[in-house]
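Notes follow the structure.
Heads up, one of the protein chains got dropped from this complex, but the rest are sitting where they should.
Then we have chain A:
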Amino acid sequence: MSTETLTMGKALNLGLRRAMEDDAKVVLMGEDIGRLGGVFRITDGLQKDFGEARVVDTPLSEAGIIGTAVGLAMRGYRPVCEIQFDGFVFPAFNQLVTQVAKMHARTRGRLSMPVVVRIPFGGGIGAVEHHSESPEAYFAHTPGLKVVAVSNPVDAYWGIQQAIAAPDPVIFLEPKRRYWEKAEVDLDATPEPLFGSRVVRRGDDVTVLAYGPMVKTALQAAEAAAEEGRSLEVVDLRTLSPLDLDPVVASVRRTGRCVVVHEAQVTLGMGAEIAARVTEACFHSLEAPVLRVGGWDVPYPPARMEEEYLPDLDRVLDAVDRAMAF
């Protein structure tokens, strides 16, 4: 068994390397991903080892990256596209929503689109405008796209390989502020399925749901709550489309209380969908309405105000208190 301590960034790098070794059709495309290794160095060293035909430094155009990925996929390639920052996916939005998402359905399954779009997402790194966005709901709202958000190095390592091997297009969200977090990764383990959620901490009083960067925050909140004698169950959703709510429903039926946490603006965010579904499935078990903790309904603020915008441990605990007091 070979186990390594890896940052999430390095885990992604190794996962990409392994996917490229496993399948010669895997092609990486993006701005500055080759020679520079990407602005977060996620693709570091890959162009050197796999060449410029498989790790492509593209012209500066996101519509170009995703649009050409469609053609490459038609030709049997498995494009893995990097969008440099979340706020820059929108020039490619048309290609993603009208083309990538619909190709399988409109060709009645004759064409599949095994395209992966990696997006460093979310805030918390003190960045300038358009570098801290959480656009997941747009994609989860679009039939034909699958959306996953990893929260830790293990899921990053396996998840990127599974996403590349998957036959459908996957929006692969990487919480950029967690790129430097470390964990032990067993490189020979049998991975968990990509499209499944997971209970990451057992508890009895309130079920807290999170994904991507907020899983750590939820776990910290659970730790703090435990000191006050309150027991939180934390679920890492992992996949946002399809949602895997079976573990959530089982949990909420037991706890009777549910709080959903994400960085994205709360209105029509993932929490809205989840609250509706949990309410439908757990109506008779609920002791309180499903509560949402998210970004405020304002444009992501300048860096020195982001702490006031982003959900943190206190805001999660505040929602937990409200759920308990209901």
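As a working rule, contacts are C-beta pairs under 8 Å (C-beta built on N, C-alpha and C of every residue); 3 or more make two chains touch, one makes a residue touch a chain; residues count from 1.
In the analysis below, contacts and distances are computed from a predicted model.
K.L.:
Which of "Oligopeptide/dipeptide ABC transporter ATPase", "Glutamate/aspartate import permease protein GltK", "Pyruvate dehydrogenase E1 component alpha subunit" or "Cupredoxin domain-containing protein" is the UniProt protein name of the chain not shown?
P.N.:
"Pyruvate dehydrogenase E1 component alpha subunit"
K.L.:
Of the residues listed, A:G126, A:P143, A:P167 or A:P242, which one is in contact with the missing chain?
P.N.:
Only one of A:G126, A:P143, A:P167 or A:P242 touches the chain omitted from view, namely A:G126.
K.L.:
Where does chain A touch the missing chain, residue by residue?
P.N.:
So the residues of chain A touching the unseen chain are 31-32, 34-37, 39, 48, 52, 57-61, 63-64, 87-88, 90-91, 126-131, 267, 296-299, 301-306, 308-309, 314-315, 318.
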